[in-house]
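Structure, as structure tokens:
A single protein chain has been omitted from the complex, and every remaining protein chain is retained in its original position.
Entry: chain A
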Amino acid sequence: MSQQGYVATPPYSQAQPGMGGYQGGFGPGPAQPLYGHYGGPAQAFTAPPTGLMKSPVTSAAGMPPPPASSQYNPNVQQNGAHPQRYPVPPVVSSTYGQPPQPPYNSMASPGPPPAQQLTNQMSAMNLGNYGQASMQSPPPPASTVAQQPFQAPPPVGHPQMLPGLQSPHMSPQMPPPQSPQASMSMTGQPMAAPPMGGMGRPFPGAPPPGLGGFQQPGPGVAGPQGYPQQAGQFGGPMAGPQPGMPGAFPGAPAPMAGPPQKKLDPDSIPSITQVIEDDQVKHGGQVYSTNIRGQVPPLVTTDFTVQDQGNASPRFIRSTTYTLPCTADLAKQCQVPLASIIRPFASLPKNEAPLYVVNHGETGPIRCNRCKAYMCPYMQFIDGGRRYQCGFCNCVSEVPAFYFQHLDHMGRRVDFYERPELSVGSYEFVATLDYCKNNKPPNPPAYIFMIDVSYNNVKSGLVKLICDELKTLLEKLPREEGAESSAVKVGFVTYNKILHFYNVKSTLAQPQMMVVSDTAEMFVPLLDGFLVNYQDSRAVIYNLLDQIPDMFADTNESETVFAPVIQAGLEAFKAAECSGKLFVFHSSMPTAEAPGKLKNRDDKKLINTEKEKTLFQPQKGVYEQLSKDCVVQGCCVDLFLFPSQYVDLATMADVPSHTGGSVYKYNNFQVETDGEHFLRDLRKDVQKSIGFDAIMRVRTSTGFRATDFFGAIHMNNTTDVEMAAVDCDKALTVEYKHDDALSEETGAFIQCALLYTTVNGQRRLRIHNLSLNCSSQLLELYKSCETDSLINFFAKTAYRAILNQPLKNVREILVNQTAHMLACYRKNCASPSAASQLILPDAMKVFPVYMNSLMKTAPLMGSTELSTDDRAHQRLSVMGMGVEDTQLLLYPRLIPLHNMDASSEALPAPVRCSEERLADSGMFLLENGHSMFLWLGQASPPELVQSMFNLPSLAHLQGHVPALPELDNPLSKKVRSIISALLEKRPNSMKLQIVRQRDKPEVLFRQFLVEDKSLHGGSSYMDFLCYVHREIRQLLT
């Protein structure tokens, strides 16, 4: 079992006892027998408790199935494609190891020669590798057959294995199998025993079997088994507790073998890093043409070039699946969400062409008469080119005379390649006055900087920092491609419990300050001179920015207002008849007497109760209305918070989160330590490309339609997505439902049309088109799923759900749906195999990792130790995230730096986020898009410390180090360049935190090791997998 099994039930079952096991395995030493395998698990499932308990028994029953069990073929995904890696020399992994293999073997056996498989697998999956590695060592006992094959591969072995490490642990763990039930009890872990229990069942019995569970059916290539590779499969091995199993796994049988070992080899379960790496190898650096309908794009992490040939680049739209089920029934059956994540302003790399701008003249863009879809590649020209049939509603419309063109022999317009709207997936139209507010061309947008000058901000030096930065930053306001200077106007407001507006008209000798104390009904005291062109008024603005810090240097006002500040900006935009963005730099909870006054409602007692949701709900009233008004005017709010305690972020961020704004939070801000971090955010935020006063509509071909929208948006009705602004990092997730049956032949089309105002004050329409396949075979659907998109969808739905439901329910729903999706695959697509085998679709094989990580995120974790504001913050920021960002957030990059080649340009390959991967003498960089850590092992060699910090030893590293010293040695340079490259690449700046192993701050770092048990009770990956497996089995019975 252990081997393959991690997945498999067994582990769990053992878990109880054994649970500790795994972790133990990884982390702790070999010592603990019991836990050996699943050490972690227990915790993991705390959440689920309820359901779990029961299962055990049953499972137990299930377990036995000697047959399949042993294998999980974790990797399996596509047969050939992803070979699992078994690379590791068998030797190493003594104990558990191999689980994976067994399955393969079994599967494989029929088909391709083992060897091949191996290779394949190897390359693809990590799973195999790990598993085997460990497994192998034990060879003797178990299934000989299996082992051999695996072993054979050794050569292949990928680096990842790190067999050394693992093996040791594993072995110890091997402990005897325990009865499932017993396991339940989970000695070690308090928690979840019960749930785990469920998982556990497998164990008892023939351990092996259970494990085998996950098969991921690969795309259905070969026969059922044919795909050994199925990625998902984690070999059944689990079961095979016995060391014996290890290597071997010839066929299913293997598992049977010994007494189940509880331990699963962590290496044997599907690895994200491996998947990423494989995809990078496959697609990296290549050109991806979007000319094929329903083509699944490379992963978000992969570095590729897109050539738009009729479908929008995946940078703009990604779908959870590229093959829609033909009918609603099928969709319901599989429960795979049908959704797209649209990032309309995604920035394109330099080597990809920017969007073409199409001008159809005074009549405006050509649109279908009935459904109003815009001219796009899916319009079919007929009747010699005189008419066209809409791909969305099938309505036939006349081609306007000026647009007429003959068709060629293929029925394609002769000007096909000259007109972007006919040949590419993404382009822009120039909007006519009909598309403008009041039929007047819009004014260029404006940026207003609103600086809280209350005591806290002045004292922390923030005010001065901002003022100094603005002087240079304002030179870099976003501008139209090719424009000489930015058309964006700027304005300045400072405030504490009253507001100060500044007249910085270029003709003034000195700025004028206008104080508005009437916060009850905010208004803008001046029009002319408030919003100015920076270039013209530079001298006055400089003067002002120089004076602001001094003016308030002696302030002792500590109360602030907030809603009136936004109101003021909104009124300014109204008065100037423009849209724009407010940059609010705010320090504390607005307690001054004014609309939107807030009080502390942070009640830890609510956690884990029905009312916990209230912590996430914004307070009703003022802010709600304000959001609506802001959206109407196109007033986007970016909030920079510098709190020293609870500020009711849920409410304060309400407006930003509905207006396409961002919220940045810097707890206990200090200029020395956080200044640079904040400035990087500010710079990115000010400069990023953005569109204002946007309204978006997603049109679909007949048979399905967009039903739900998630993002930093506002919806006034069910179809129009309104965004005060949308920048290059904001994405919204759109869910689709069937109306009717879809046809495999015509496929399905999506057109996203975004009407917005450019930074130049031009009204434009941005169109993204995407075509998808339809199929009545679920297998097709599973094959073209996109895990990263799926998890984005789940994250957003879950984060929205917690506003209305107890966390417990939400977590249950997530697990259930996960189990359901996988069970459906198993039932309908995978080749028959033992129930104890965990079979995962190749395209989803790492889905459980993400799901587990998602469930461990702060918003979904009811723990009193987490700050309510941080939870709310994370919840809100995820709502506007694109696929790249959620992927990274849920699976941070952990990059080993100690053994890289300092001379190479390449970024060292990330390793799995687990403590097990750390080395006492190593140095690791971890980043998830929001936080960045440099972790230093206890035993870091002095040379390394010297070259990084110019200190003789780690012990000399005292206090906070805001940045790495600039040292002239290859390592230091390399590390710094890696860090700066990452900072450059991510939408948010990250503060580099340096932690030493075993230091207190390490706790912070550890929470990002998402494959491990979390500090707040989240389960480890392994445990989760077992748990899901149990659920699946329950569903299947």
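Everything below uses one rule, namely that contacts are C-beta pairs under 8 Å (C-beta built on N, C-alpha and C of every residue); 3 or more make two chains touch, one makes a residue touch a chain; residues count from 1.
One rule holds for everything that comes next: contacts and distances are computed from a predicted model.
When the listed names "Protein transport protein SEC23", "U3 small nucleolar RNA-associated protein 4 homolog", "Ubiquitin-activating enzyme E1 C-terminal domain-containing protein" or "Nuclear cap-binding protein subunit 1" are checked against UniProt, the chain not shown comes out as "Protein transport protein SEC23".
Among A:383, A:528 or A:740, the one in contact with the hidden chain is A:528. The chain that is not drawn here is touched, among residues A:448, A:531 or A:544, by A:544.
Taking the complete complex into account, A:517 is the one of A:485, A:517 or A:600 that touches the chain left out. Counting over the whole complex, chain A has residues 498, 501, 508, 510-518, 521, 523, 525-529, 543-544, 547, 551 touching the chain that is not drawn.
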